[in-house]
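As structure tokens, the structure follows; a few thoughts come after it.
Apart from one protein chain that is not included, each protein chain of the complex appears where it belongs.
And now, chain A:
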Amino acid sequence: MDSSMENNVKTVRRSKEEKKVLRKQLKASHTLLKHEGISTAAQPTKSLVVANGGLGNGVSREGLSAALKEMGEVEGLVMPPHKPYAFVTYRSEESARNAHVHLNGQMIQCGDNSVTLYLSYVESVTHEEQTSVLLPEGLVLVEDFVSPEEEAVLLSAIDWSSTNDDITAQKALKHRRVKHYGFEFRYDNNNVDKDKPLPAGLPEECLPVLERCVSSEHISMMPDQLTVNQYESGQGIPPHVDTHSAFEDTILSLSLGAKTVMDFRHPDGRVVAVVLPGRSLLVMKGESRYLWTHGPDLGTQSSLTLSRRGTRTSFTFRKIRHEPCRCAFPSACDSRGAPSTPSPALPPSPPTLPCCRADAARLEEEYVHRVYDAIASHFSSTRHSPWPRVCHFLASLPPGSVLADVGCGNGKYLGVNPDVIAVGCDRSGALIQICAERGFHAFVSDALSVPLRTASCDACISIAVIHHFSTQERRLAAVRELVRLLKPGGRALIYVWAFEQEYNKQKSKYLKESNKEHQGNHSPTSEDSQEPHGKSSIHISSHLEDSCRPDDSMTDVSRVTDGKLSVHTNRTAFNTQDLLVPWHLKEGKKRDDEESGDSSKKGKSKEKNKKTSHNSCSASSLNPKTDPSPGSGSRLDTSDAAHIPDCKPSPSGNTTQTSSSTVKSELESSPAPVFHRYYHVFQQGELEQLCAQVNGVKVQSSYHDQGNWCVILQKDGL
């Protein structure tokens, strides 16, 4: 505010309009500073942040670049995906000042879109911002990879006059023509017949192209399988992940003929539309190959300036995999038991309690691991307040203690005590990624087999983990593993969700009805009972009135009549021990990091939400055709999530849709995904009993903490 005062003094007459611009500018800058950690500079520099000029605002690089170039020589333009701002660096400070004078508060037209830009100086544009990638991780698009002449040669190399195999294939697939070389691809199991290589091998016309791929380092091994697909416009196949066990990591897809749009979908709902021009090469590696599904976008093609009629031919080159897949994405990996065709987020026929280890592993894969991988960023955004009693345990550890957090999730506890040497592990690669981004030491592993040496840890914690194991044996094995890691005298802290949500006549926060939120959004955000989540509430059923009192009939509770697991209604008392708990996925909406003090002040969070919603309104215009969808679920997303309902000041009457579905309806009509997580909630005394079965360890204390049963174990021998 001081600077504006100063300006008022300097410029004798500042029009109302100019004052308004300046105020908005300051507000935009202030918000950016707060949410993104960008500091604006008081003095002019060569670099500017352009608020409202980001990809998240529907502004195109071409449009913004054109406007900026008029002001002077542009050295660099950085447009981080999904963000409501961009960074421009000019060759000279003079050009930057020119831009500031002429563009600040000016409207820019981008297609159907017009936004008002607010420019502020920044000290510098960091390298990270410059290297942010628009496309899904691992995806590279190389345009003009082959010349028109080479394209013609490749197209003519395919002999569509069919062999017997092709007739069968073509009959089955009414939507396109397809031919395989090297190995036959089987559509019944989405896998390759590795024992039956096709005699012809790959057409020799492909060799120069493949050699170019190798020399350009897009792929390291020569592919030995080729699938040629020919589609007319409007034809295509459903979204899919190429079977992990069939093919090695890098997959190359050469697009010939008509331009097309390929949609990449992440399990958490993000969609990135990638335009594939003719003669371009698409390289899929890593996440884009193993986790994102891809499939032609047949719906919105007409709204793009594409040739209306056109045949597209794709040459997909792959290398056959002979060992089981060991990727970092087990949730989508058929070598690890995931189905090889992607299942939509609709629950299949209800699962039953497992009776053997393999069943248990499969159940947990479907109803724990896949879910966490899919919801990781949203989940992480709801897990930011460490529970006080856990912190107390962590604080009690002597400096220099080695701490293992088994099932560390997003690393919430890894930084609580900085004097401790903390390492975390989790089954979810996506959550561990978040830990790594936060600078924590973490790795992916299973809690039943932790790759740390026996007796190497002074302390272990396992918070809200063991209740995800679906048999008593596995839960016991998890406790044993924790104990194995402990040095003699070492202590472990275990938290599991309690069947008894009400204890000592105190209802847990999970059960307590939240106040009506201004969003009126009925999706549950957190059933994490210690998480005061000043957001949406669930419609509470009358169950709440019946307080859950432990009584004799409880012993029968664990058995569900027909063995089928029931789906729990969030924020109600539990009536069975083994159940599926729904998680309604929301597009990424960042919560402020580590709110200091008492984050349970709902008023405070409401205020934050209001601020967020104000800014999301300005970022709400999108160009769905060329830009990726907003609210990618990245935990760094702030207001650009474009939650349309949030802009409404009063509760939305819409009780069935979540904000993510409203956003999506702009792009596609799929409903907000609901995921189901498996839990075995513990009865009073059950955790203690479990621990008592482990040798060499004693229960030091046992208590109920906000809807959880907790124990502290100490290993014998000191």
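Here, contacts are C-beta pairs under 8 Å (C-beta built on N, C-alpha and C of every residue); 3 or more make two chains touch, one makes a residue touch a chain; residues count from 1.
Keep this in mind: contacts and distances are computed from a predicted model.
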* To do: Mind telling me which option in "Septin 5a", "RAN binding protein 9", "Multifunctional methyltransferase subunit TRM112-like protein" or "GATOR2 complex protein WDR24" is what UniProt lists for the chain we can't see?
  => "Multifunctional methyltransferase subunit TRM112-like protein"
* To do: Have a look at A:L22, A:V450 or A:I466 and name the one touching the chain we're not showing.
  => A:V450
* Pick from A:V74, A:C391, A:I421 or A:L476: which residue touches the chain that isn't shown? -> A:I421
* Asked: Any idea which of A:R326, A:H392 or A:K698 touches the chain not displayed?
  -> A:R326
* Those residues of chain A which, in the complete complex, touch the missing chain -> 286, 324, 326-328, 330, 335-337, 358, 361, 399-400, 402, 418-419, 421, 423, 425, 427, 429, 432-433, 436, 439, 441-446, 448-453, 456
